[in-house]
Every structure is written in C-alpha cells, then in structure tokens.
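This is the structure, below, for whatever I ask next.
Missing here is one protein chain; the remaining ones are kept as they sit in the complex.
By letter and in written order, the chains are A and B; residue numbering begins at 1 in each of them.
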Amino acid sequence: MALLEVNDLRTHFFTREGTVRAVDGVSFAVEKGRTLGIVGESGCGKSVTALSIMGLIPKPPAKIVSGSVVYDGQNLTSLSERKLEDLRGRKIAMIFQDPMTSLNPTLTIGTQITETIRRHYDVPKSQARKKAIELLEEVRIPRASERLDDYPHRFSGGMRQRVMIAIALSCDPKLLIADEPTTALDVTVQASVLDLLDDLRTEHDMAMIIITHDMGVVAEAADDIIVMYAGQVVEHASTLDLFDRPEHPYTEALLGALPQIEGEGIREGRLTAIPGRPPDLIDPPQACRFGPRCPYAGDDSCTQQQPELRELRKGHWVRSAHPASERVGAARREGAPA
Amino acid sequence: MLKFIVRRVFWTIPVLLVVIFLTFMMMRQIGGNPFRQSERAVPEAVQRNLEEKFHVNDPWYLQYAHYVKGVFTFDLGPSLVVRGRDVNDIVRTHFPKSIELGVYAFLFALVIGVPLGMIAALRHNTWVDYSAMFFSNVFHAVPSFLVATLLIYFVALKAGWFPTSGWTTWEHKILPSVALGFGPMALFARLVRGTMLETLQQDYVRTARAKGLRYRRVVGLHVLRNSLIPVVTAAGPLLGFIITGSFVIELIFNIPGIGQSYIDSVSNRDFSVVMGLTVLLSGIVIVANLVVDILYGILDPRTRDARG
Partner (left out) sequence: MTITDAREALTAEPGASPASGAPIRQSNLWRDAWRRYVRNKAAVVAGTVFVVVLLYCLIAPIASPHDPDAVNFALSSQTPSLEHPFGTDKFGRDLFTRTALGGRVSILIGFGATIAILFIGVVYGAISGFVGGRIDNGLMRFLDALYGLPYLPFAIITLAIIGRTNTWTMMIALSIASWFTTARIVRGQVLTLKENDYVRAAKAVGARWYRILGRHLLPNTLGVLIIAIFLELPGVILGEAFLSFIGLGISPPDPSWGAMAQEGRTVFRSHPTAIIVPSIAIATLVLCANFVADGLRDALDPRTRES
C-alpha cells in the first residue's frame, strides 16, 4: 500500500464572485521513500493540492468538497483539527517557497526548531536544543551551536531555507512536501538545496512531494511526475518516461519551452511559447480544459467533453484526446487557434 | 541588549535638556519681571532680595543653567504668585492624583481594549467583529468630555450608582478613569485587530501551523508577539493624550489634580509653576517614550541591530 493516496480530490473556494474549482479531481499516490514531482504553471492548483493534504487551506472560503487523502491508512479529510495538528510536523512536514517570510522574525531559530520538537515529543528543553544543533549541522549550517540563538534576519536566503528544512525534519516525518523550495533562491543556491534534500531523503528514508513550475528542478529531483493543468492531472509518468516520451500536448509544450544547450533533438532557432491562458476556474467549460490552447484540438470530443485520465501504457497516464503516440501520421493542423 | 538600553537612556538626557530649554525660552517670552507684575505689592527692598535670590537679573544662560541644576536636584523653584508655596508643594499635593487617574485609565484601556481587538480579529467578518469595530470607532471619535458627561448623567445622576465628583473612595475613581480611558481603549482595540488580521495572513503563521503547533500557541505566541508591536508604539503618544486629557476630566469631576493647577497658573501668569509643571509633564512623556522604545526593542529584535 502506498504511503499517501490521494483520490479524486476536489477543493473549491467559495467566493463572492463564484466558486473557484481550484483542485478538481486530482488523484495520485506516493510510495514510501520515493519522490513525486508536481509541475504546472501558476494557478494550476498544485499548491492548493499540497495544502489540502495538510488540511491547511483557509477554511472559510475553501473546502474539500469531495475525495480522500489517505496517509498510512488514515483518511485525513475526515480527521478533526486537533488530530491533524498531531499529524502535521510529525508524520508529514511541509516547507514553503519564501524562506524570508516563512520564519517568524521575532523568535530565534532555536525556539522555532525546539518548539516543534517539544510539541510532538515530551522532552526537556536542553535535549531539544541538542537535537536542534544536530539538525542544523545536518543541513550544513556552519557553527550551528553558536547560531542557534540567532534571529532569522541574521541568515541569508539559502540558509533560511536550510533552517526550514531542519525544522521539517526535526520529528522524522515519513513524508516531506516541498512547495517551490528553490524558486525564491539564487540559481547557485538552488542546486545545493536540492542536493541537500536528496541526501536527507535517502538518509531518512523519507518520501517527498516536490512542487515546482521548473522542469529542470523536477527532472533532477523526482522519480515520478504529475503534470497539472487547470486543477486537474493531465499527465502522470515516471520522470524518465515523461521526458523521453511525453504524451500530452501541454507537457510537450513545456518541454519545448526549455532552453537546451546540447544533445539530441536540439531545436534550431526559436523556443516555443504557449499562446493563450488557462481557463477561468470559476466556471470551467465542459470540454477539454487545454483545448483552446492545444494545437491538436479537433472539433469533436475536445470541445464537448472532458477526456478521462487513461493509462496509455504501463505507468503512464494521460488526459487527452490526442496524446503523442496516437498522433503518428496525423498532421499538425494549420492555423492552430490562439 | 543591555547596550541598546544604555544607549536609549543616554539619549534622553539631551532630549530633556532641549525640552527644558524650549520651555524656558518660551516662558521668557511671556516674560517680563514677574515680581514687578505681581498683584501683591512687594516692598522695594524685599523685591530686590527676591530678585537676587532667584537670579532674575542674571543673563539668560545663567538662569537657564541654574534652572537645569534645579531640575536635576528636584527643585523646581517657588510659585511666583502664591507666596510661600513651592512648585514642589503643588506637585506633591496634586500630582499623585493625576498619576493615579492616568494609570487607571491606561489599565482600563489595555485590559478591555486589547482582548476586544483580539476577539474581533479572530472572529473576523462576523457580527462580533462589526459591532466591536463600530463601537470602537464611535468611542474614539467622541470627545472625552462628552463621554464623561454622559456617564455622569446616566450612571451617576439617574442611576445613582456612583458619585459625581471628588476623588476619595474607590467609587469616586471608577467613572473618571473609564471616561478618560474610553478613547485609548478604542484605539487599542482597533490597532490590535488591524495588526492581528495582518499577522494572521503572514507566511510564518502558515509555517507554524504546518509544524503542528496547537492553534492556541500559534495565536498566543507567534501572532500576538508580532501584533503587539504597533500597540506598544502607540502606547507612547497615548500617554501624552492621557496626561492632557486628564485636564478636562479633572475639571468635570472636580478632581484636585495637576490639571486645575496648570490652568490656574497659566491664567495667573505664574510662570515658574507653569514651567515647572510643563517640565514635569515633559519628563513623564520622555520617560514613557523611553520605556516604549525599550519594549519595542525587546519585542522586535530587528530594531536592536538597526538602531544607531
């Protein structure tokens, strides 16, 4: 049984302007010790999915309207807030995008680490502090014992993210959700943080969900990838298979938009951008949501019904009426709609 | 941390000197020789003696220096109109009552205002929030003499629960303190609510919840710490308001505090009393600001390093 199983999750935001169907039928599984990457553009619902798993969506406007999130046999969507609090940080941990604002500026990082430990374990302060120093060393912060009582503003961006990782690891969770962990960091720092995450993952035998819009990050860090678009999963495959033989037109476009320096299939000249924009999630059309931007969309099923997520080959699911392998021989339509 | 405190304390001294200087110069403008202008006829010889004793004929900077020395030795000089009374006497008899009134008003504002603001923020956009804010706005805008007179009218006269004037038993002290504290209470409530709402949106609150901390702790520690900072900043000037607002309240409730003395001495051109009282009040405001600054430094560690 997988460590985490998300089944047909739907999270909607009830606002004055209408109901935003931010996550509209998302399913995936994460196995113990493996890393799942979730990619997609801003607004596709990847962060909301992560927050829904943790139960951290803002409850007044948002609500998980249907679906289940099963972790280690327990359905999280039916748990009370108190039970969820017991779970967070201890069994599932999460780190966020902006390390500058994600740490409380008025508390020392030592406090912010030890409070997590002492929340989930009944240990005296001194022992928690010792563990905190160990954690800081593990995330490669130099002079850890001296810096324990420093405030966040004394650390650089990259180091703050490491502190966040230390906090996340403090209670030895079996699943770590990383929401755009490197987006706010410099490119050089990104690489070291990703390396760190990888090392820690293997050492602690931890599963990881890494959320990003950067295909490069996910190529390096993930074992399996799901591609999200407009609140739905449009492709799900192992990393190798996704990059080797992408099926969904959106995935192809994402990969086509990547700059390449060398290797096979290097494009001569221009990169392709994807014209158009994602549909309004307040009243999504009853058709394929990617249709308006898809170069292969036909007048048939693409405009009338939503394609189902189907297993095209072993371990590779696609939600499209025109996946690449069914397109062999089919010519690309002239004058694709914008 | 200690260095920060020492630095701040050190800076209050020049501030105090400047304040005394300003007051001094201003009082000289009202000026003239107070002894000659005094209504009581003073014989020439005695007058010359008094002038000698109080350095009236010295150049201004000597007078200033002498006065400063007086301030730091807690000698604020004599009253120039009421013969035989020292400014210190006046202070000793009247000032404690004003301080008491101010403290009670401040406590009332804090104890009612801060929790009110917190509740409004936590129950954001419900009727609790709206009504709390509506009343806060109204009470903040209404001049304290209106609050005072309404309280007296309804609570003291009609209902007869409390006396309407004086300052002896504890019953006497409630209405004036509440009347004076209403405005500040409303301010605190609004401030706390505003900053809490803002703080609740912050990323670090989300992180705290993601760590599994109990909501009580998240609010009580993470949110409150950051929310109280602007409240502390506002508390400083608030003290100034309370001091000056007390003049009006003392008048209405017939409290023999410093307000009455101040008004009287201005009317009587008793320049030494006015100056003494002003310096005293200024000293209090300066000390209050100092305390606020230090508290601010404790609450927000970033400022400790930034301060020059």
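Note that in this section a residue touches a chain if its C-beta (ideal position, glycine included) is under 8 Å from a C-beta of that chain, and two chains touch if they have at least 3 such contacts.
Not measured: the values here are computed from a predicted model.
Asks: Please pick, from B:Val68, B:Val128, B:Val142 or B:Leu221, the residue that touches the omitted chain in the full complex.
Replies: From the options B:Val68, B:Val128, B:Val142 or B:Leu221, the contact with the absent chain belongs to B:Val142.
Asks: Just name the one of A:Lys130, A:His213, A:Arg245 or A:Arg327 that touches the chain not displayed here.
Replies: Considering the complete complex, A:His213 is the one touching the chain left out.
Asks: For the chain left out of this view, which of B:Met26, B:Val155 or B:Leu224 touches it?
Replies: Selected residue, touching the omitted chain: B:Met26.
Asks: Kindly state which of the options B:Val87, B:Val178, B:Leu197 or B:Leu228 is in contact with the chain not pictured.
Replies: B:Leu197
Asks: Using the document's contact rule, name the residues of chain B that touch the chain not shown here.
Replies: Output for chain B: 11, 14-16, 18-19, 22-23, 26-27, 29-30, 124, 137-138, 140-143, 145-146, 149-150, 153, 157, 197-198, 201, 240-241, 243-245, 247-248, 251-252, 259, 262-263, 266-267, 269, 274, 277-278, 281-283, 285-286, 289, 308.
Just so it is clear, only the chains that are shown with their structure count from here on.
Asks: Let me have the rounded angstrom distance from the C-alpha centre of chain A over to the C-alpha centre of chain B, please.
Replies: Chain centres of chain A and chain B, defined by C-alpha means, are spaced 54 Å apart.
Asks: If you look only at chain A, which of its residues touch chain B in the complex?
Replies: 54, 56, 81, 85-90, 93-94, 96, 98, 101-107, 115-116, 119-120, 151, 153, 164, 167
Asks: In the complex formed with chain A, which residues of chain B make contact?
Replies: Chain B reaches chain A through residues 202-204, 206-215, 217, 221-222, 225-226, 299-302, 305.
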